[in-house]
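Left out: one protein chain. Kept in place: all the others.
Just so it is clear, A and B label the chains in written order, and each chain counts residues from 1 on its own.
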Amino acid sequence: MGLVAAAVLTLASLTYIFWPAENPFSQRAKSRLDYLRERKDAVYENLRDLNFEYKAGKYPEEDYVTQRSLLENEAAEIMGEMERLERA
Amino acid sequence: MPHPMPTFGSFSLLLALVLAVYSLAMGGASLWQMATGRAGRIAPERLSETARRAGIMTFAAVSCAAFALVWAAFTNDYSVAYILHHTNRDLHPAYKFSALWSGQEGSLLLWSWLLAAYGFVLRLRHKVDVRLTAHASTILSGVQVFFLLLLVFAAPPFSIQPGEIPPDGFGLNPLLQYPEMVIHPPMLYLGYVGFTVPFAFALGALIMRYPGEKWIHITRRWTMVTWLFLTVGIFLGAHWAYSVLGWGGYWGWDPVENASLMPWLTGTAFLHSVMMQEKRGMMKSWNVWLIFSTFMLTVLGTLLTRSGLVSSVHAFAQSSIGNWFYGFLVLVFCVCLFVFVRQRDHLKTENKLESIVSRESSFLFNNLILLVACFTVLWGTLFPVLSEYVQGSKATVGAPFYNRVALPIGLFLLFLTGVGPLLAWRSTTLRTIRRNFVLPSIATVATAIGLMFAHIRPWEDQSELYSLMAFSLGAGVITAILSEFLRGANVVRTQTGKNLFAASLQLIQRNTRRYGGYIVHFGVVVIIVGIAGGAFNQSTEQEVGFGDKINIGGYELRCQSYTQDSNANYDTEYALLDVYRHGNYVTQLAPEHRFYSASQTNSTIVANRSTLQHDLYVIYEGKNPETGKPIIKAFLNPLIAWIWIGVLIIILGTFVALAPAIKPALAASRVMHTEAVAVGSGD
Partner (left out) sequence: MQISSFMHRLFARTLRHRMVQLGAVLFGAVLLMAAADDSGTRFNKIGHAMMCACGCGQILLECNHVGCPDSDRMIGELRTQVASGGDDTSIFNWFAAKYGPTILAAPIRGGFDTVAWITPVAVFLLATIGTAFLVRTWVRRRRNTVTTPEGIPVQLPENDAMRERIRRETEY
């Protein structure tokens, strides 16, 4: 009984593992563009947070303007590079 | 074949080991081929796919082994030594099931099974990021190999009892015969084992030099779920100790309790500091080491429990298994260090802060405090060993040590919980701080003054001082959280015109992680309030005959009767006590004392009447042999219920944080609207 069950389990495992994969995965290596897209999302999230915190009264006007400009510059840089890459 | 099920179980474990080794070896080889561009006869992608499938089948094989053990428990197969030693015929089915984790071998099997289950889910979801998952899967297989080696060679759960097989088992430790014991260990193990997943992802990401911070996003849910399991596991344990051990408390700073607290502390630190990396790309090396340490602390915790290094009531029998864990711990550390040193340039970042006073710096201090707390607990746990080494005699490091050293740290952490959320990311100016801090500060001071009027005397007693600080800081933190909610809700309200309630809901939906986090903080404060109530515990001990009374804090307990009874599993003695408060009948309590015949052990069954205000907690201490009357000990423990309520709030908050956030819909819709208008006007 026990041996039969063991044999079944072994056979099932081997079949499953070595069953030819219909579509063996191949992943495109992450491109610079993917990376920039992630970066852009992060900076956007930060900007959205900044806007929210400003509206919630955690930032004085002048601080907000500076921080926003810094982040916007960062975003603009990333998006500029993205556009160049997309055009190429 | 005399023992079909044990044979099948043993074989399954052996097969699982072979599969895990295959998954580790082929996974490693294929990843190495992919990284170096050297391909063998088989394409590395195909090889990697078989490794993934072998990992999935490991889960099937370990599941079969676990099933075989549970089967043996339910069929009273006492030819299996483990079943003989941990169950008996009359044991309730739920506890027969829990026999799976009530001993050394079984609990290792549970550990291995949970690890395989986590790996199963991870490998099924490999499409999220195939390459990264392949790395994580290989690392998980490595850990799995270790636990399966233990199960096959050092602690086999299916060893056959030599000689004649006794007709009945030796029974389950009665302390473990309690509903929570059916869920506490799996919960705690889910937490312990779960940290292997973020560890594997972090190590994998480092090995493959994963570009960007997306891997954190991928592991975020894993980490939070694991953290929740660990939290719930810890508090279930505390609740079990409170309801079963019958000493009136819930946390004894026992080495094993400490072992579960340490990874919780570093894991909590990781959950916070990883946000700095996601948002700002900062503290990469730090985060990597935090998660490495968390994983190593879970291994260390297991080592402490099983090696007999420190003495503990929880500890399993001393065995050679400790050496395996030492070896594994050293191996893990070496691997981590090697990978870190090799790839450290990948983690280089320009850390910078816009301001001293910012959310970022509050996270730094939060990490500092959590790690100091973790160090303190580790230090206290290992000091006895150190003391024996240095001065030749062991020392006990018990509750008095931790109460004096850890409580101030806890209070400081509570303070930071209140301050952190009030600070903005990047920079906060003194003017805004002043504005945002007014209300919480007033709440703190007002609570402190109010409590002093309510006869709390911090200058007379240290514990009262601490609890006063905890209550008033708690009030401050809750005010801070509420004001954060209100401020945010007001922004949404002015934007959408919704009422405050709807606006709050939308606020939470837009940033589930932040507001879920605040709800968790609120739960933590509620727990701390419950803990701080401990400074005002009362207790009394008395022998009672028929009609005798015990008075405690406005309650009167009248002994109505005391008697004894017996069933197949245990003999019992109990007293029936009528409870009156200010002369009015409230309820009847029946504290009990049991003697389990199978395991020849005693156990106390606590009678507890729990209200939001306090618990009336009564235990049957025993019988006075001279008079034959029962000795009753009664405790009045204020605010305990809030600890359990706080845990529920934490669960709720974590669920909120786990929910996907919706992007500020209004902004998007407004953009669409203006575009539509522009298009329309262009016509």
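Details
The definition used in the following text is that a contact is a pair of C-beta atoms (placed from the backbone, for glycine too) under 8 Å apart; a residue touches a chain by one contact, two chains touch by 3 or more.
Predicted model, so just to flag it, every value in this text is computed and none were measured.
In terms of the touch definition stated at the top, the absent chain reaches A, B within the entire complex.
In the complete complex, the residue from B:T7, B:T417, B:T432 or B:T604 that touches the missing chain is B:T604.
Here the missing chain is touched by one residue of B:D77, B:E105, B:D254 or B:E556, and it is B:D254.
The omitted chain makes contact with just one of the residues B:T36, B:S393 or B:N584: B:S393. Touch with the chain omitted from the figure is made, among B:H239, B:K284, B:R514 or B:H593, by B:H593. Considering the whole complex, the residue from B:D90, B:E278 or B:E621 that touches the absent chain is B:E621. In the full complex, chain A touches the omitted chain through residues 44, 47-48, 51-52, 55, 66, 69-70, 72-73, 75-76, 79-80. For chain B, the residues touching the absent chain in the complete assembly are 246-249, 252, 254, 311-313, 350-357, 361, 364-365, 368, 371-372, 375-376, 379-380, 383-384, 387, 390-391, 393-401, 404-405, 408-409, 412, 419, 427, 430, 433-434, 437-438, 441, 444-445, 459-462, 465-466, 476, 491, 495, 593, 602, 604, 619, 621-622, 633, 664, 667, 670-671.
To be clear about the criterion, only the chains that are shown with their structure count from here on.
Here the spacing of chain A and chain B, counted between their Cα centres, is 29 Å. Residues 1-3, 5-6, 9-10, 12-13, 16-18, 21, 24-27, 30, 35, 38-39, 42, 45-46, 48-50, 52-53, 55-60, 63, 67 of chain A are the ones touching chain B in the complex. Those residues of chain B that touch chain A in the complex are listed here as 1, 3-8, 11-12, 15, 19, 22, 43, 45-46, 48-50, 53-54, 56-57, 60-61, 64, 126, 129-131, 211-214, 278-281, 354, 423-429, 431-432, 435-436, 487-488, 490-491, 511, 664.
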